[in-house]
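Here it is, the structure, as structure tokens.
Every protein chain except one is present and positioned as in the full complex.
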Amino acid sequence: MKARPVNLLGRVYLGLVLVFLYVPILVMAAMSFNSSQFYMLPIDWSFDWYVKLAHNDRLLEAARNSILVALVTTVIASVLGTAASIAFFRYDFRFKKVLQAALFPPIAIPWLITGTAMLLFFFWSGIGRGLHAMILGHVALALPYVIIVVSARIKGFDPDLEAAARSLGASPWQVIRHVTLPYLAPGFIAGALFAFAVSFDQFVISYFLSVPGVSTLPVEIYTAIKKGFTPEINAISTIVIVFSITLLVIVSRFYRFGGDR
Amino acid sequence: MASVTVSHVSKSFGDFQALSDVSIEFADGGFYALLGPSGSGKTTLLRQIAGFSFPDSGEIRIGGEAVESVPVEKRNIGMMFQNYALFPNMSVFDNVAFGLMVRDTPRSEIKARVGEALELVRLSGYDERKPHQLSGGQRQRVALARAIVFRPQVLLLDEPLSALDKALRLGMQVELKRIQREVGITTIFVTHDQEEALTLSDKVGVLKDGKLLQEGTPRELYERPRTAFAATFLGDANLFNGIADDGELALADGTRLRTLEPLARSGRMTCAVRPEKIAIVEDSAQLSSDSNVLEAELEQTIFAGNSLSYLLRHGDTSLRVFAQNRAAADLQPGQRVRLAWCSADTIPVEA
Partner (left out) sequence: MAVSDTTTAPIRRHRPSNARSILGLTGPAYLWLVITILLPLAAMFYFSFLSDVPLPGRDWQVTLSNYTAFFQQDFYRTLMLRSLRLGFEVALWCFVIGFPCAYVLAKTIKGRWREALFLMVIIPFWSNALIRVFSWTMVLRGNGILERFLDWLIPGFGSLNLMFTYEAVVIGLVHSYLPYMILTCYISLSTIDDDLIDAARSMGASRLTVLRRIILPLSMPGIVAGAVLIFVPVIGSFMEPRILGGREGTFLGTVIEDQFTSVFNWPLGAALSFILLACVMVIFAVFQPILRRAS
């Protein structure tokens, strides 16, 4: 079947939008393999900047911090978020709507405001800045995502499945192990991956809560950009973006974006 | 196998009285249908027998043993749910094997018995499919196999056929009946579909507003309903309201109907007559002496292939008459016709 001209036009347009979305990222990735400092063309392919990166202790240290903060954030946000999701599913209570609405501010308020407010409060109250403060902040940002994703999964759970398992002779523990947990697992995994991605890519909050010498990868990259371009940033940025995209492709296997189709 | 005895069970949720003083004896190996509209308490009763909730008062015995303190998983009952509740993450085999697995049955025996059960429901070879790869009818068979594979004492069915379309439903009715006979398990079946209740079960209990109105064989219930509700909920019925006079029912226009037995009481009475018992007769037809005769005006004829329904009016009463499409007369709307039926088919009912 031949596409009608209008459809063809639409496809070309969609292609152009994708070019707009991906070209800068691809350019950056290509430049990370160009040995020329000044981005000369044609590209002189090499791994020079990646080799240099391997010896940049500051960036490597920041990368380690990023992963550490993201892992701790994932564990805390997953546990707290799943517990809250279960409460929302299992019980009806007076403040449920209020609590659910309270998930909105961490997502909706510009990070600049939450970030500066955290800086000011943590500094003033003695909590201080540093990795522990970043974890505090990242968990707050990741929690709403975890609760939304896990709740979406729980909502589809048919209570009759638990009833059926019990009628077949399963003890309460066997019901949880063989029926409830296997059903919830994809939602739980998607929530955890979301939490990791939110934390790993978070810049604004980390920026305000970092102290010199203790920062995460995005903060370190920002500092480097402000100081002036060095192609090493291209290399580390390419690694980060490939990592994030891989992570999100994995998430999409567990969680359908944009509702069911 | 075991019988189930429900005695004087009551249950309420807040202000809602779901069951009030219900007593039923479910015979060992019998197929009993609990029939009623939604909210009648039939599902509540089933869930009490299963053990998902407990009666406020009264007692339930399974196989002679009081089960008040026995949790669901220890009652050894098989249950089929309305939406089948198949575990979506497990294959057909694992679904059916579940009841055996939690009973720590040896692996080899599980294999053999699941195979048998799948053969019984004619799903051999479907072991590795996931529930979402099955049709509605196939899911239903898996649910049935899962509920009987561990040889429970009682099989509970919660509207198991309601999610199927009509053609599949008729096929499954036959299957269900065959399997129940082969296994010989005491079966309690909840439904709001009177046809299902009549064709499948050997005993039917009609529930309404948490009370058991009447129980008996399908035939007894159909031929001798005791209440107007039972008469209309189980099949179609024409209801005649009148006053009992000299053992007969006198209608408002003076027509007198004779009943099965002369009416003992006096005062306002209702009688029910099944639409297929009434015939449209020629004016000149010779009628037997125990016939009731009534004049009515034809309003509409509904043609349904093998049968016809006539909608008629007698005074304020709407009437319905079924006729086989054999020698049905070609009647015009507005035409006055003569109806006749046997007085033995005129059943006094409680309004």
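All chains are identified by letter, namely A and B, in their written order; residue positions are counted from 1 within each chain.
What we mean here is this: contacts are C-beta pairs under 8 Å (C-beta built on N, C-alpha and C of every residue); 3 or more make two chains touch, one makes a residue touch a chain.
Here the structure is a predicted model, which is why all the values come from computation and not from measurement.
In the complete complex, the hidden chain is touched by one of A:Ala54, A:Val211 or A:Ile225, namely A:Ile225. Residue-wise, the contact with the chain that is not shown comes from A:Met28, picked out of A:Met28, A:Ala152, A:Ile176 or A:Val214.
Of the listed residues A:Ala54, A:Leu99 or A:Leu181, the one in contact with the hidden chain in the full complex is A:Leu99. Listed for chain A, the residues touching the missing chain in the whole complex are 6-7, 10-11, 13-14, 17-18, 20-25, 27-28, 31, 39, 41, 76, 80-81, 83-84, 86-88, 90-94, 99, 102, 105-106, 108-114, 116-122, 124-125, 136-137, 139-140, 143, 147, 159-160, 163, 197, 201, 203-204, 207-208, 218, 221-222, 225-226, 229, 233-234, 237, 240-241, 244-245, 248-249, 252, 257-259, 261.
Keep in mind that, in the parts below, only the chains that are shown with their structure count from here on.
As a whole-number value, the distance joining the C-alpha centres of chain A and chain B reads 55 Å.
Those residues of chain B that touch chain A in the shared complex are 50, 52, 71-74, 76-79, 81-83, 85, 87-89, 98-99, 101-103, 146-147, 150, 156. Touching chain B in their complex are the following residues of chain A: 158, 160-161, 163-171, 174, 178-179, 182-183.
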